[in-house]
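All protein chains but one are shown at their positions in the complex.
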Amino acid sequence: MSPQRLPARPGEVIDRRRPLSFTWNGRALSGFAGDTIVSALAASGCRVFSRSMKYHRPRGILTADYWDPNTLVQVGDEPNVRGGHRLLEAHMAASAQNAWPSLRWDAKTLTALGGRALSAGFYYKTFMRPRWLWPTYEKVLARFAPGGVIDPESAPRRHDKRYAHPDVVVAGGGPAGLAAAAAAGQAGAAVMLVEHEHAVGGHLRWDGASGRAAASELAEAARAAGVEILTDATVAGRWEDNWLAIVERAAGGGPERLIKARAKVLVVAAGLIERPYVFAGNDRPGVMLSQGARRLANLWAVRPGSRAVVFSANAAGDAAAADLEAAGVAVEHVDARTGRTVTAAEGRRNALERVVLSDGSRLEADLLVTAAGWTAPTSLLNMAGVRPCYDPTAARFFPAEPGVSEAGAVLSTGGISGDGTLEAHVSHGEATGRLAAARAATLAHRLRVATAWAAPVNGPEPPLVPDERTPLGRHRHPALFCSSTDGMVDFSEDVSSRDLRNAAAEGFDSVELVKRWTTATMGSAQGKLETVNTVAVLAEATGSTISEVGTTTWRPPFAPVTLGALAGRPFEPVRVSSLHDLHVAAGMAPISAGQWIRPEHYGEPQAEVRNVRANVGIIDVSPLGKLDIQGPDATDLLSLLYLNKWRRLAVGSVRYGVMCAEDGVILDDGVTGRLGEDHYLMSTTSSGAGAVEVWIQNWLQTEHPDWRVRVTPVTDAFTSINVAGPRSRTLLERLTDDVDLSPEAFKYMQVRRGTVAGVASCVMWRIGFTGELSYELHVPAGHGPHVWSALLAAGGDLGVAPFGLEAQRVMRLEKGHFIVGQDTDALTKAPTAGLEWLIKLDKEDFCGLPELRWALDGEPGGAPEALQRLVAVQPTDPAYVPPEACQIVAAGPGGTERIIGRITSSRYSPTLERSICLAQVEADHPGAGTQLTVVDVSGRRHRATVMADHAHFDPEGGRLRG
Amino acid sequence: MAEGPELAGPLTGGEASGAGWRLSDESATPKLLAYESFEAAGAVQRHLGVGFGAAATNGAGALVCGVRPDEWLLLGERTGSLPGVTGVVTVDLTHGLALFRLSGPAAPEVLAAVCSIDTAEAMFPDGAVCGASVARVACSLVRNDVAGERSYLMVSPRSSGRYLFESVRDAGARQPPDRAPSAPARPGTAPPN
Amino acid sequence: MAPSGSGVAQAARRRARYPARYSALALLRRGKRPWPPILRGGELASSYDAVVVGGGVHGLATAYYLASNWGITNVAVLDKGYLGGGGSGRNTAIVRSNYLTPEGVAFYDRSLRLYERLALDLNLNVMFSRRGHLTLAHSDGALRTMRWRAEVNKQVGVDSEVIGPGEIKRLVPALDVSEAPRYPILGALHHPPGGIIRHDAVVWGYARAAAALGVETHQSTEVLDVATSGGDGPDGKGPGGRVTGVRTSRGDVSTPVVVNCTAGWASLIAAMVGLRLPISTHPLQAAVTEPVKLFLPAVVVSGSLHVYVSQTDRGELVFGAAVDPLATYDTAGSLSFAEDLAGHVLQLMPGLGRMRLLRQWSGLCDMTPDYSPIIGPTPVDGFHCDVGWGTYGFKAAPVAGEQLAACIATGEVPELIAPFTLDRFAAGRLVGEKGAAAVGH
Partner (left out) sequence: MLLVPCPHCGPRNSADLTLVGETEPRPDPATTTPAEWRAYLYEEHNPAGWCRETWHCRLGCGRFFVTERHRGANRFRHPPLGASAGEPGEAR
């Protein structure tokens, strides 16, 4: 490696006063601030940057920019860093990827020896026999996985996201993009300009003094027009209604940031990407595209070689030749426009030594620069529905006429749209910017008119300005894709033109099939360098034209985006009741139940159960869904939602209800209390609260908009506390004076409103999920902590203690209450859960009525179907608690076993001192006393008995009615 | 029963601030939800003077917010100065909702990190109301400037309040983010009225 | 149906006679010379014994098994685009059999067994990587569902087990099994037989094998209408009618049997015979990262976080998620998919923040109300469906093709697919697969 840094050059972007030391494969090197990793390495004389994926061939610089497929490197713990783009930093530890044991001598090059057989897709054709050896083959193949190394243990970093609503987003900060942004800004639009490179100016930056002057003038105009300029940023994708993903990369590989922008108008000014030329040896280090050579020489003052052949089909190639000569390189100019062409790049080992031309001449050279043509990166336009169309005269794809889509909300300008002088591009850019601003004004007007909360608009809608831009021209360009020899088409994927032709012959003759068979265009640049050559080779192979073959679909993102940026800061809402801090202080074991954090227990759930059964306990049930229902038609609504009847429910009473969906499947359950003639408080399950509210609104708004009823979610308005246990009345009596709690005055399944611990407007209902005498208090949430503390303070002598979710689960199972979603599933209809008593088929209507009618009465012309049945089950061994979801089996045909059900809930009951379960079993096995076989997760069979009643404990309900 | 200090918001801190923004907990404010009358169509809207998407201060000093069609949230009122017509349902949500105020010139940028609503002057002026997700919590968002200073009210279910407060506070603490926009925020396109 | 010509279905399997068999030796011999085409195409004939609509993995498998198992070779597979251009080439290539219902498990188990020997059957390496499949649970409820699946699986003879965080960490060290995440990993359903397959290879393998048996595959051939007679509706369409042919963009052909294997487009083909299906078309998105050296040894799925991830032998991470909630035929995909996906992946593996998403795409899924397929005969005689696969189509292709071929050839609905016929909806007998998580990859 001999140094290749040139003396100071005008326009160089390096700061020679700020040298930076770094390492490359462990070796200490240095560069300057402003260098990219690749330019610093090239300046140090490095020629080989990676090994190719399949054949492990040495690879050098191709484009010296973000899209360079050969210069992906590992930097510290970051894989696949674009060495041609990432700026050098002090103490950076960079290393090559895909090289083992070293870049200079790569053991896997051996595959090249067998390369004869390693055509694209070879792996589909071998390694099939013997079958048992395939896993071993697979491990060997896996060693060839390309890419860098990720450390899954590396510390996560915080990425910010933001939303933006610009009038105009300009993708691309070259001359046309800058001009468009400035013109749009001058016309009053809020403009964001997004430039992929580290500075705006596009190719002007490496295009001599006049180019640089023009770039800074254009940039200054954009800044003066108030344009928000983002550099080292990419518009990664465009979706419906100009929803854009803009990714801002950060210096030093810092956290990227995602901006989600709703742009009124998108201007695509992404410029052109230079296309490699396909010929034998075109992937040899030393073969470079003209833009790569010019960037190296002009931006970073690096001499890309000492003796160059410049194969040029256009002005950019001619300029490269001039630049190289100015940099002291001996240049042989091969003008493609005269019909001369390159057929091979030859040399030994890693070096280029000779260039072979079509006329048979051989030119000594260590650098071959090709300028064979351009590819328009139309990706963003394609995402907007604009198709690329091939123009054989210009030998490249263009966006379909007229480069406008979706009511003019997407425009294009610059090289992607056509050719011309700098003045022509700037003038087209300005016209595009003015058009974009005018269109944005129209769309902004429409948005404001339509948006309920926007400021009123008085004037008429600004007319949708027609596109009267003078189109850019299209220059004639030789159609150069593939020479007479075969070469590399996809450098990332090691796919050659011969691979593509063979694939076509094998029947993979459309562009999508050939892409999948060979993996061409699927590498790091996602086809930006490779697609058009792939299409051209395929067209030739199949005897069709490039237009007929067409291109593959460009998929987002335009440039790869880190998962960190996409994820941003995770928003995971947490809901807590007003008692949360008290629970924490009391040492709760928390559990996540949906978004809620709840106390699972406070130490010993079994003791909590015993305390409720013996004394009194209090539990925070605030997450229970609660809906305030008011209006003259409230009763009709309840009748529609629930299976049972509500007309005769007295004011001051509560009733249990079950809701089914229209297919008869159980949706939710809960109790609802009648607070007044037209006023109910409905409770739902905690997990179903949101869905039930939407379900009700759907019925009200779409089926019964005439009903006079208002439904308001009030879950969070109340802290809900269940006071349960034989001593609950005594406890509550100490804190209540305006409600008569005597069993005669306040019966089971009644509701009262009163004052608890000095807090007025509490709703109290006497219900018993735990099976004990209990009162559910709904206290205005702000007063929740006060009431909770008062209950604990007032009941010390009664043994009051808080209990958690687990104790409640045990007690509800002792009582045989099912839980929707656990003991029922997505097919459980009401009769399965034993709810026939609740289903009132004589009601005019309720949700699920027809299905439940047929389930109970039988379908017209059919019998009632055999359903599963929910039953209480007790294992014969009282100490054995079958894990929930264990299967229940019965003898099947031929000595086999057949699944007939499953355990849906199971616990050890401290009250009964035995295991208890709920289970779903086939309807012909549910009789009391039936012996069942439960299969444990270990495979052991356990006997269990079906019980007569769902309730294992106190089936008569004497305790809760007491 | 006195409205004791326990009514003050679900948060312990109650206040946070940073460069150009201030977040405060105003959850103790009385909040009354009122619906349009069943019987006298439009009576409540005529009386309150604002429709869906708008907010205004009424004679009693309460901020009347049209949070949904035919639904108003009255902030600062418990009983409500509603018209004397029948068929008007009201629900006291003082305890059910958290209420935070985000103020200051940087408030729009803080909001832009957690909410997709376009807060440009023309799109969401003072007195605008909309339903929106803020840090994935369903909120009513109200622009309610105080003495000429940008100010937004966020109304969320009480149980999400603490999370919401912390999320907005954290978003504010990251302002300005690592790389601030290179140009000041400009007003959106405002065609001549 | 009674296959014309042969009269009786073949009991003995026919093996494809390839113009050139694939093997390592053949590769070396052939060197860089091209191989013969894998397909048999050319002009459309005027009539076929059966026309399969949809040249994806289901259509090709059905055609292959019709030819190989039943000797019905006068078959055309028609596709409006290119081979495997729909869901077959867009899925995340995961296979498994750890379903919830016994009928589901038995069905997919058969599929997995066919997949295991598919490379030999088709003489094309489909690169089945049987690396194990983990479905993570982040809640008690999810853990219960995992146990439910494990216990049903074991009962049916499929290898599945619920494992705890320690064992999960041992199998996949990159996963964060700590208490730190908002929804920590509580356990997982471990299914050792699950894995990934090169999906395109399965398509090509079936296509090549079917062609070698005489089946024609016509790409860029769109079915515009299905001709029927005798049905209740207009033009003789609708229940009670029978299929007589298809009209295509390349002309009309007559056939007594039309097989609808068009996944996301299934409703449109069914409408051509006057049938409405219980299907709604939703995009399912997927994405791939840049390659990195292998670190993820198993397929990892999280139902509650709506994400599944595996690492290909090329080193790329392949991601999928739940279907998009918005029913549409538009495959433009969305940014929010990528955002949510990345967020969820980083919750599972926080150290992957620097990995880069390279490409995202979407395919169309034919979602049914019970997350189970619609396969077999329909009220229109000769019109068979192999649709409604939702997100499970790729996993099921071999068994679906095999069983449907038997159904077409014999006129009897085989036991394995009996639970999945169209008439279950009118009878209100849905399959219980919905009980498993909505994301069950």
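Before moving on, here are some points about what is shown:
The first chain written gets the first letter, and so on, giving A, B and C; residue counts start at 1 in each chain.
Heads up, the rule we're going with is that contacts are C-beta pairs under 8 Å (C-beta built on N, C-alpha and C of every residue); 3 or more make two chains touch, one makes a residue touch a chain.
Since we're looking at a predicted model, the values are computed, not measured.
Considering the whole complex, the hidden chain is in touch with A, B, C. When the full complex is taken into account, the listed residue touching the unshown chain is C:Leu277, out of C:Val243, C:Leu277 or C:Val309. In the complete complex, the residue from A:Ser210, A:Thr470, A:Gln697 or A:Ser789 that touches the missing chain is A:Gln697.
Contact with the chain that does not appear here is found for just one residue of A:Glu153, A:Glu240, A:Glu423 or A:Glu836, A:Glu240. Interface note for the absent chain: among C:Thr145, C:Ser334 or C:Thr421, the touching residue is C:Ser334. Touch with the chain omitted from the figure is made, among A:Ala454, A:Ala536 or A:Ala885, by A:Ala454.
Contact with the omitted chain, checked across C:Tyr206, C:Trp265 or C:Phe394, is made by C:Trp265. For subunit C, the residues touching the absent chain in the complete assembly are 265, 267-268, 276-281, 325-332, 334-336, 369, 425-428. Not every partner is drawn; the one left out touches subunit B at residues 52-53, 68-69, 116, 130-133, 138. Counting the whole complex, the residues of subunit A in touch with the unshown chain are 239-241, 243, 385, 405-407, 409, 443, 446-447, 450-454, 662-663, 694, 697-698, 701-703, 844-845, 849-851, 854, 859-860.
Here, only the chains that are shown with their structure count from here on.
Looking at contact counts per chain pair, the maximum sits at A-C.
Centroids of subunit A and subunit B (each the mean of its C-alpha atoms) stand 30 Å apart. Distance from the subunit A centre to the subunit C centre is 23 Å, each centre being the mean of its Cα atoms. If you average the Cα atoms of subunit B and of subunit C, the two centres end up 49 Å apart.
For subunit A, the set of residues touching two or more other chains reads 161, 255, 260, 572, 574. Annotation for subunit C: no residues touch two or more other chains. Interface residues of subunit C, counted against subunit A in their complex, comprise 22-24, 26-28, 30-39, 81-85, 89, 102, 117, 119-120, 123-130, 139-141, 144-145, 147-148, 150-152, 154-155, 162, 173-174, 182-183, 198, 200-201, 204, 219, 289-295, 313-315, 332-335, 338-339, 341-343, 345-347, 349-361, 370, 428-430, 432, 434-435. Residues of subunit A that touch subunit B in their complex: 160-165, 167, 188-190, 223, 226-230, 248, 250, 254-255, 257, 260, 262, 264, 437, 440-441, 444-445, 447-448, 451-459, 462, 569, 571-578, 580-581, 595-596, 622-623, 628, 630-632, 708, 710, 712-718, 755, 758-760, 780-783, 785-786. The touching residues of subunit A, when paired with subunit C in their complex, are 77-80, 116-117, 119, 122-129, 131, 134-135, 138, 141-142, 145-157, 159, 161, 237, 239-240, 243, 245, 253, 255, 258, 260, 383, 498, 501-502, 505-508, 510, 512-513, 516-517, 522, 524, 526, 553, 555-557, 560-568, 570, 572, 574, 591-592, 663, 821-822, 825-827, 851, 854, 859, 865, 883-887, 889, 897, 899, 902, 935, 937, 939.
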